[in-house]
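Left out: one protein chain. Kept in place: all the others.
Chain nomenclature is as follows: A, B and C, assigned in order of appearance, with residue numbering initiated at 1 for each chain independently.
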Amino acid sequence: MELIWLVPAFPLAGFIVLALGRSLPGKAAGAIGSAAAGLSAASACAVAWLFASGGKAPYSTSLWPWLDLGAASPALALSVDALSIVMILVVTIVGFLIHLFSIEHMEGEEGYHRFFAYMNLFVAFMLILVLADNFLLLYLGWEGVGLCSFLLIGFWYGDRANGDAARKAFIVTRVGDVALLLGIILIAANLGSLSLSESPRLASAAWGRGSGIAVLAAALILGGALGKSAQVPLHTWLPDAMAGPSPVSALIHAATMVTAGVYLVARTNAFFSLAPQVMTAVAVAGAVTLLVAGASALAQRDLKRILAYSTMSQIGYMFLALGAAAWTGAIFHLATHALFKSLLFLAAGAIINALGHERDVLAMGGVAKKMPLLFWTFLAGAFGLTALPPVTAGLASKDAIIARLWYAGGDARLLWWAAMAGVLLTSLYTFRMLFLVFAGASRGPRASGHSAMGASTALPLVVLAALCLVGGLVDFPRVLGGEPYFGAFLGGALPASADTGATAGQELLLSLAPLLLSLAGIPLAWLLAKRELATEAGPALRARGSRLAAFVRGGFGFDRLYDFAFARPLSRLAGKGVDPVNLASEGLRSMTLRASRRLASTQKGPPGRYLAALAVGAVLLLAAALI
Amino acid sequence: MSGQGLEAALALAAALFAIGLAGIVARRSLVFMLLCAEIMLNAAGFAFIIAGARWSQPAGQVMFIFLLVTAAAEVAVGLALILTLTGTLTDTLTGTLTGALSGRPSKGDR
Amino acid sequence: MNLQAIPLGLALFIVIPLACGLASLVLGGRSSAPGRLAAARAATLAGSLACLLLAAAAWLGGAVPARLELAWIPSMGSSFSLSLDGLSLPFLALSGLLGAAAVLASWKGIGERVPSFHFCLSLTLAGINGVFLASDLFLFAFMWELMLVPMFFVIDIWGHEGRHRAAVKFFIFTQAGGLLMIAAIAGLYAAHGAATGEYTFAYDRLLGTAGGLGQTLQFLLMLGFFAGFAVKLPAFGLHAWLPDAHTEAPTAGSILLAGLLLKTGGYGLLRFAIPLFPDAARAFAPVAMWIGAAGILYGGLMALGQSDMKRLVAYSSVSHLGFVLVGAYSLNEAGRNGVVIQMLSHGLSTGALFMLIGSLQDRIGTRELGRMGGLARAAPRMGAFGLALTLALLGLPGMGNFVGELLVLFGAFKAEAAVAVAAGLGLILAMAYALRMFQLAFHGEAKEKRSVADLSAIETGTLALLLAALLWIGLYPRPVLALLSLALPGIAGGTAP
Partner (left out) sequence: MNALLAVASAVAVASTLAVILQRRAVHALLYLIVSFFALAVAMLALGAAFAAALEVIVYAGAILVLFVFVVMMLGSEDARPRGAGWIGPSLLALVLLGELLYAFLAEPGLLAPGAASLPAAVPPQTVEPKAVGIALFGEYAICGEIAAFLLLSGLVGAFHLGRRDSPARPEGGER
């Protein structure tokens, strides 16, 4: 267990070796990068095994003292408990598979070293974030992860658009990070401790439930989470983040970074349970994002943007679960989502590469015939996403969340309806994507591309697909004959969700409802795809619905709103960088110069003026004498 | 000759003095200005004479004599200056004149 | 290593740069033979490195707090008294380090009149070291002027196109502030004399006088000191001279200006303006903090619109030093520690950034961001350092700037929560302008076809050293914090926990 620091150390070492060793031959960089990720995964499994067999006792080790904020003195310390074990397993295993996949996928790219260096750095920061023992170290990982997403989104920095997308991602998440930082300072100032284990205890002791300070702290933490997990209102950066390479989208914008927000809320659940108002806010944010993203995904034409919006809506589910205090359900969905969403992204990357960088789904088609392996793995991922029977990953986690909402009763019922709508939307956009990409004749002009897949590309896809199939069993609902091992495992770290007290029949019905809804979605999606292909041909039909489609495709106008509210006034305010204070000092300077020039003219003007002045002076003096 | 005569003479002196002043201020040529200075000087001398006559005191005329002396010296130097100026620069009140008068070393100064 | 044992002891920090300056003048002489010029440069480099080693020896040898008292003008009650304590030691180390970096940066950059350039550099360094050590107000004012005049010449003679105007503007702004400060010193001297009959400039004896003075007199004297330091640390409104001075100064000048001269303002606040007038400082604190917050936001906003790289970094300095004002006037221990760390890391990061921009300008001849682009591909090492320094600029955790800003925000939060929130928004602006600068210069399409040589060995070494120092402060600031606890009792930390 003491070797826990090895887990983040391997990718960090990989980063340093790759960053300094620019002269390494191409292939070696990929190998080193993947090796680092692999070793980290191995050590993570070892630690998990030791943890599980060692009686699941939380363990923390401190490397060196960092600084002290008043009473709180956060150190660079890593701590392990059930929650962080799950997270490091997800991060390292999925990370390793993605590294393997990108060896071949990124071949021939210009910054090959740079890519693997940043990917390793990302895994290192993510692990630091997850293993952090105190808020400050978590914040270090938090910002580091944001930095790597900036570097990797803007990987092909030759094109300005990628750079802008990367900057947008970093700045929008920075808004959330500042909220989190203020929250950390608030906690340090009021509780005197930043430790992730003690501060919740101190908080529940010191702060009353629903008191102002508790609500403020929870809200600030939620701000940070919303930014990083791309939930409404800080979600506009995720669709643009697709400018990065596909493995990046798979690792960062599907499996790990975007779920950091969920991890943070789960980790600080004590603060949230102290502030019920904020809990409802979490649920509402989740529900809103769920619907907005689902609808937008339906209208997208770019394959990766569909998956981006789908990720946003799935995380909406997780926030919904957190809002309903189903902590273990959220984390379980996080894990399964990481599996099938990274699978979908990797497969999408392979498809785009195979079709010569064609991203528009309407211009694809017939891929199933050409690349059957891709089709079957993509199908597995899609079934996971829409929680259909053979693939158990999505089924177990999502249905648990929806069921929990029903039992919560009261206005949570409203959230239940939103979740059900979400299920329908999910299956609609997933199968629309499936039909457009795989079914029918190949519509794309450039069907060439290297479709042959090497072992290092195929292996990760197959492994991920297998994990999707098996994944759900880990926490299958008892009513369907499963056993909630996962819930039990996490019991130590997260408060158990209240017993639902529902009869077996009710439970069965509740898990079947979403299933039926998903199945109903398939034919609808087929019709939708057909109509869309038709309208693609006939412009008349397209004109009518186009403005609404454009609005929905644009993510419900959030982008334009933020641009109008923040970006444009700020750049206008900054103007050409003309500094009014500087103008004031320049003005002062020219004023004094003008005054001195005017005074000087009394000294060197034509003599006639002096004579006149003399005469007038004399006359005036005489007059004064007379009066 | 009664008191009124003296008043009239005084008025004459004042008038001449004023005309001299107007001349100096109005004209731009140095020669004219010197001339008008002479007018004013003479008007002042006349006032002395009037006073001397009023109190029948010789002092008035003595002062007039001294005034003559100053006028002579003044004209002598004034004309010499005008002579030196007119050859090279200008003898009217212009900027270059100030330059010359201001003592700044002009081009030819040794 | 006990400094008091060595002859002259603390005065070495001033004598060494002066001696080396003279040496470089003598060695350089009239000729422009490369050998002699190199000797001149080497002399000044040796001078600043010696200061660095001395500071390091004092730090490791635990020779803090040391004092040196020599009679200077006894009739006026002013003595040549220097005192080294926890607050001044880190700055002395910074001055040695950045002095060496400045000389290395101008190794190839400065061509004409090299000996006198290095004499001016050494004189400025001597002045700066004097300011950080002086514990006699008259000596402090003397050193304040000593450090200003050579800096004026550095900008005026070796600067870029509009150097004369910028140098004069810099001089007038600082001199106006300096005069107000000297007036305040005289006022305090007189008040102390009137009250206790003992006319002296010694810092420790003047510490207690403020209590006895009338409320308005104390506030006025405090304002006098504050004006002098606020101009130097460009507080919002008084910062008009900084962008011009930075844009026109040569690389070495910018490094010294940004790295050290701005710090004398912050140091002055901590050492003189606040401890000498505690009640006035407490009354003035909210105003000063809001000025600082305004400086943060205003500096950031202005930096967002700049097209000249050096001007952009200059405005970012206005923004970063706004934190110093906020931290100093939060009047608590965390704020003070944050201020010192923020100044140290700002000195390192901005000094390194100016060095990078200087070498960039030597290679491509322009500082306009509009005409740069795609440099990371042409010069990967420069791109890497550019990225690292940009991250330091925007306060990435793990770098010194983040620790400084965090402590300042924490200190400000306890004193005035609203100011902390406003300062937090400054972080978002910081990221906007830092990333914009980095991407315009290093990423994107190369606007003009030019072959850019990558960093030379000297430059890489110096930048790596500065970056290492930044990371060290960022990840392990404990030794610096421990040192600050050794500061003399008069420091602001005393008022509120």
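Convention: a residue touches a chain if its C-beta (ideal position, glycine included) is under 8 Å from a C-beta of that chain, and two chains touch if they have at least 3 such contacts.
This is a predicted model, so every value here is computed, not measured.
Undergrad: Checking the contacts here: which visible chains does the omitted one touch?
TA: Taken over the complete structure, the missing chain's partners among displayed chains are A, B.
Undergrad: Which residue numbers on subunit B touch the omitted chain?
TA: 1-12, 14-29, 31-32, 34-36, 38-39, 42, 45-46, 49-50, 52-62, 64-66, 68-77, 79-84, 86-89, 91-92, 100, 106, 108-110
Undergrad: Write the list of subunit A residues that the hidden chain touches.
TA: Contacting residues on subunit A, toward the hidden partner: 612, 615-616, 619, 622-623, 626.
The definition used in the following text is that only the chains that are shown with their structure count from here on.
Undergrad: Roughly how far is subunit B from subunit C, centre to centre by C-alpha average, rounded to an integer in Å?
TA: 70
Undergrad: From the mean C-alpha coordinate of subunit A to that of subunit B, what's the distance rounded to whole Å?
TA: Their C-alpha centroids are separated by 98 Å.
Undergrad: So in the complex, which bits of subunit A are touching subunit C?
TA: Going through subunit A, the ones touching subunit C are 19, 22, 64-70, 76, 136, 139-140, 143-144, 147, 150, 154, 157-158, 160, 163, 167, 170-171, 174-175, 178, 181-182, 185-186, 188-189, 570-571, 573-579, 581-582, 584-586, 589.
Undergrad: In the complex of these two chains, what residues of subunit A are touching subunit B?
TA: 604-608, 611-612, 615
Undergrad: Once bound in the complex, which stretches of subunit C touch subunit A?
TA: Touching subunit A: residues 169, 173, 236-237, 239-241, 243-244, 298, 301-302, 304-307, 311-312, 315, 334, 374, 376-377, 380, 384, 391, 396-398, 403, 406-407, 409-410, 413-414, 420-421, 424-425, 427-428, 431-432, 435-436, 439, 442-445, 475-478, 481 of subunit C.
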